[in-house]
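Right, subunit A next:
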Amino acid sequence: MRKILVPFLAAAAALAAHVGPALAQEKTLTVYTYESFTSDWGPGPKVKAAFEKTCGCKVDFVSVADGVALLTRLKLEGESTKADIALGLDTNLVSEAKATSLFAPAGIDTAKVKVPGNYADDTFIPYDYGHFAVIYDTQTIKNPPKSLKDLVDGDPSQKIAIEDPRTSTPGLGLLLWVKSVYGDKAPEAWAKLRKRVLTVTPGWSEAYGMFTKGEVPMVLSYTTSPAYHMVEEKTDRYQAAEFSEGHYIQIEVAGLLKGSKNRDLARQFLQFLVSPAVQDVIPTTNWMMPVSAPSTPLPDAFSKLVQPRKTFLMGSDEVAKNRQAWIDEWLTAMSMN
Partner candidate 1 sequence: MPEKILPGIELDNVELRLGARPFRFDCTIAAGAITAITGASGAGKSTLLNLVAGFSTPASGTIRIAGEDVTRSHPSGRPVSIIFQDNNLFAHLDITTNIGLGISPSLRLSRNDKAQIEYALDRVGLHGFGKRMPPELSGGERQRVAFARALVRQRPVLILDEPFAALDPGLRQSMRILLLDLHRETGNTVLLVTHDPEEVRRLADHVIFIEDGKVLVRAEKTEFFQLDIEPLRHFLNDS
Partner candidate 2 sequence: MLTARQARQAIGGGVLALTLVSLFVAIAVIALLSWDTGRAGSRLMTAYTWRILFFTIWQAFLSTLLSVGLAVPVALALARRPSFPGRIWIIRLMAVPMGLPVLIGALGLIGIWGRQGMANQSLLAIGVSQPVSIYGLSGILIAHVFFNLPLATRLLLASLERLPAEYWLIASSLGMKPFSVFRLIEWPALRRVAPGVAGLVYMLCATSFTLVLVLGGGPAATTLEVAIYQSLHFDFDPPRAIALAFLQIGVTTILLALISVFPAPEAWGLTAGRLPRRFDGSGFGSKAWDAIVIAIAAVFLVLPLASIAISGLHADLIRLASSDIFVKAAATSLSIALVSGLVAVGFSILVINARSAISQAASAGAGLKSLSAALAGLSSLVLLVPPVVLGTGWFLALRPMGDISRFAPILVALVNALMALPFAMRVIAPAMEAHRIRTGRLSASLGLAGWSRIRHIDFPVLIRPMLMALSFAMALSLGDLGAVALFGSSDFTTLPWLVYNRLASYRSNDADGLALILGIICLALTMIGTAGRERERPNA
């Protein structure tokens, strides 16, 4: 029995070490965000270090699984939330986020912030964006689709992996993209596209993993994805296909919580977020496009990326209202035999 007890106590003690008292010293800015933002490869550590140097404060990141979990957590905490800033919602969630009436107008200078499709909001400040795109493997795909119609009507033996709109934001993005281009004809388009879809994964990581493992030559991702491979892996094997109809955009935004006790500090952080200090690190850490001109030129790879000529973006109210109906439509079209 003692043989069992000793490791048990040791392990319990190791767990208890996590349960130590929360630090509360100087002024602390609490930022709710998602995990890949704060991971050691993400922008989080650099943003934190840079801001703490200027603010004389401590930045405390609380990172939940993803943007959706972030909003859920705020809803659950309501007015009592400790968050000063919520960072990492996307534009589709803005309508629901506003409905919580937990957010206050940001009140910062956004003159330099420029996002394709001219998205602007006085509460939610964009800090990066990316266009959804089909990424293809140049070693297998010699004639990449030149439009969404090309993709839909193309050779069914050339497969694509897409994400599920029920469980992931890129999946929802593709759903809205198809809806933007095809309108009422979306179900027919899905019925055709279905034959090219190798599989529908629960999230981006699964689809992209299958793609880089060579299982599927096309994947739904972002126009910025090739930049990672060019910068970090020095290869231009993976490229984005430019679609003539235009690309749907995903914009990531941050907002200021109404109940923040450090409102000035929080404003300062939001301003900092759109300043070159952060915008410089976003492209090569979050692999998304900056919303304002960085102070140093972006790596060469970024100039080679697809620059969509047209940007689709639906209002978040419209998305919130129709999402379930469109998902049902998608389910029906994709489940037909």
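On how the list was made: all candidates are chains of the complex that A comes from, given by their letters.
Operating definition for what follows: a contact is a pair of C-beta atoms (placed from the backbone, for glycine too) under 8 Å apart; a residue touches a chain by one contact, two chains touch by 3 or more; residues count from 1.
It should be emphasised that the depicted structure is a prediction, and the values quoted were computed from it without experimental measurement.
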item: Subunit A: touching candidate in this complex (1 or 2); value: 2
item: Residues of subunit A that touch candidate 2 when the two form their complex; value: 1, 4, 7-8, 10-12, 14-15, 18-20, 22, 32, 35-36, 38-42, 61-66, 68-69, 72-73, 75-77, 159, 164, 166-167, 194, 197-202, 204-206, 208-210, 212-216, 225, 228-229, 232, 287, 324, 328, 330-331, 334-335, 337
